[in-house]
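Before we start, here is the structure in question, set down as structure tokens.
Removed: one protein chain of the complex. Kept in place: all other protein chains.
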Amino acid sequence: MHLHKYEKVWLTFGMASLVIFLLIIGFAAFWKGTHPQSHLETIDQNNVEAHDSFKPENLGLTEVADGKYKVNIVASAFNYDFGVDKDEKPVKTIRVPQGSTVLFTITSKDVVHGFQVAGTNVNMMVEPGHISRYEAVMKNKGEFTVVCNEYCGIGHHQMFGKVEVY
Amino acid sequence: MDGTENNLRLFPKKDARLYMSFMYVTFVSLLVGGLMGLLQTFVRSGRFTLPFNINYYTILTVHGVILGLVLTTFFILGFQFALMGKTVGISDKQRNAGWVSFWIMLVGTIMTAVTILVGEANVLYTFYAPLAAHPAFYIGLALVIIGSWVGAFTNFRQLYVWKKAHKGEKSPLLAFMVVINMLMWVIASLGVAIAVVVQFIPWSLGYTETINVLVSRTLFWYFGHPLVYFWLLPAYMAWYAIIPKIIGGKLFSDSLARLAFILLLMFSIPVGFHHQLTEPGIDPTWKFIQVVLTMMVVIPSLMTAFSIFATFEITGRRKGFSSLFGWFKKLPWGDVRFFAPFVGMVAFIPGGIGGIINASHQMNALVHNTIWITGHFHLTIATTVILTYFGIAYWLVPHLTGRRLTKQLNKLGIIQTIIWTVGMTIMSTAMHIQGLLGGPRRSAYSEYAGGAQVDTWIGYQLAQAIGGTILFVGILLMTYIFIKLTFFAPRGVEEFPIAAEDEDAQKTPKILENWYLWIGITIALIAFAYTIPMIDIIKHSPPGSVPFKWPIGRG
């Protein structure tokens, strides 16, 4: 089998590019810890309240340290439960200051959902029996729509929330 | 072997009838599925609601299943049967097996389609558990796959019989390619078949109470990525072995074409995790290993790009165009058999590059389940692949019906291709941008919580409706051309353009036909990429899930 000399150059260039891509994302993933969401913790989806993070009083936004927050959410068709506010009304908007570090923890009570804070890198599959977790630094100011981005049934497009970075 | 004479010899009627049957289903699917696509873009524009209480997700499911699974599989089987018939021949017994394959697939298709249309299967074409469709949906899908297996084993048998009669000769290139594609298909579809038969059917019938969601998803995506290569390889067959003939040239390299197909067989299966990168429950190290394997599958496509340009250049230079790009101007732009696949090739540049971005591990979070992905596969499958299929149909259909692609139909084909290019450029570009801005895929029209971000999305959705409308005009025109080529074009002989090898071409190394070796490596790679993570997934399973019917509107 014979390769033309230009084809050799081309394939070398192409493969070298792929190796560079892999080195960059590999370095970021294994040394800097920016793997995609892969939390590996399971839960009984029929009794999510048994888990500390998903007790009704622990849902929604909590400041854990200066500039560090956690947000716990329970997803179900077709709603995100971010807890309730002082007037016992369901929370729909999460407000955090710019530059804060936010740990999102979410699970599903029923079917598969998605959880994306559109316009940020927070983008996770949410599956029954599994806990999804992603920590993000909110670098940019603005209003970001939270969308369920995995089809969960005929009310799928009515499942949303909002994150406000001020 | 100079195949010119064979290229002009029409098939016996009874063979042609089998191959044409697959084409009928293909083009009916195109019309039905395309109409659904049009309606989707209308709904998402926010200016239109579906009549008769039809649910958006019903038409979305029809669109995905009919175009992604039915149109493609029927076209591929019909085209590949024709290639096998042309290159290695078909016996009576094999033809009958071909019919069995066709009917099983058709019954399965009708079962699935009816179940979706009556609203009992609003689960989209990925049918993720624990959303539970009516059992008929899963049984129909299983039949489509089983039918395609009958076709695959018939193809294997066809080449085997030919090889026995032609001891020591290398197999015809196209027959070799068909067998590679069908090998990949059988190995890959085993995954989804196991999911459907072992998990979904008993669970939807109530024989088992719960389903392991992550196992079912992993089995689906074990199949889901090779599925896209199953669509792509027939296009590659045309690019490697048919387009050279149409432009008046020869094969660039028989060996390199075979090598590319072998690499595609080996690396297109152990990569399914790149569709599951943002899932909990899978070890990130194994995700990364499959990302590396995904990059390997890019290599045969890099080779293909070189081969194609080289075929163009060598052909042009042989015709006497010596300037750097003179050969490019002299390609047969007025011949739709070339022009449509050519646009498909061009679309694969952004399509392929987008694919590399999608598969880049943590970077997947940028695009996962956004409408960027929809834009991506409308470039790859709905432009690259489908325009090449159309390019094939322009000569295959008249070859089968004993008619000719007239000048006028050729011109309509060119117009069709231009319409498609314009429509898809608008739609797909709008989808890519909206996706980067976070707009989700697979969603009916929604204003969510409102605000500036959502307003921007809706603007792009309007553009998609415009693109979608143009594309639907293209579909209507293609349907018209198909009907003309099938029933009304003047009688005659349309060439079945198979390119010949150069007389002084290098000998193809024997090792390229060592099936045990390539299948062995393929299975070893799959075992490497999947065994440990699969054991992990099963060992660390949460409680299974009961069927959920109400979220998809089932009583």
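In order of appearance the chains are A and B, and numbering begins at 1 in each one.
Basically, contacts are C-beta pairs under 8 Å (C-beta built on N, C-alpha and C of every residue); 3 or more make two chains touch, one makes a residue touch a chain.
We adopt the following convention: contacts and distances are computed from a predicted model.
**Q** Which listed name, "Monovalent cation/H+ antiporter complex subunit F", "Cytochrome c oxidase subunit 2A", "V-type ATP synthase subunit I" or "Iron transporter permease", is the one UniProt assigns to the chain that has been left out?
**A** "Cytochrome c oxidase subunit 2A"
**Q** Which candidate, A:13, A:27 or A:166, sits in contact with the chain we can't see?
**A** Answer from the full complex: A:13 touches the omitted chain.
**Q** Given the contact definition stated above, which residue among B:50, B:107 or B:505 touches the chain not shown here?
**A** Residue touching the chain left out of view: B:505.
**Q** Among A:72, A:121 or A:149, single out the residue that touches the unshown chain.
**A** Going through A:72, A:121 or A:149 one by one, A:121 is the residue touching the chain not shown.
**Q** Just one of B:162, B:309 or B:515 touches the chain that is missing; which is it?
**A** Only one of B:162, B:309 or B:515 touches the chain omitted from view, namely B:309.
**Q** For a quick check of understanding: of B:40, B:204, B:360 or B:545, which residue touches the chain that isn't displayed?
**A** B:360
**Q** So which bits of subunit B touch the chain we can't see?
**A** 302, 305-306, 309-310, 312-314, 317, 324-325, 327-328, 349-350, 352-354, 356-357, 360, 362-363, 365-366, 436, 504-507
**Q** For the chain that got dropped from the picture, name the residues of subunit A it touches.
**A** 2, 4-7, 9-10, 13-14, 17, 21, 24, 119-121, 139-140
Assume only the chains that are shown with their structure count from here on.
**Q** Between subunit A and subunit B, tell me the centre distance in angstrom, where each centre is the average of that chain's C-alpha atoms.
**A** Inter-chain centre distance comes to 31 Å.
**Q** For the complex, which residues does subunit A have touching subunit B?
**A** Residues in contact with subunit B: 1-4, 6-7, 10-11, 14-15, 18, 21-22, 25-26, 28-30, 34-46, 77-78, 92-93, 110-112, 114, 116, 118-133, 142-158, 160-162.
**Q** Over in the complex, which subunit B residues touch subunit A? Could you list them?
**A** My answer: residues 55-57, 122-124, 126, 128-131, 213-214, 217, 253, 255-256, 259, 276-284, 287-288, 291-292, 295, 298-299, 302-303, 306, 310, 356, 360-366, 368-370, 437-446, 448-449, 451-454, 506, 508-509, 540-543, 545, 548, 550-553.
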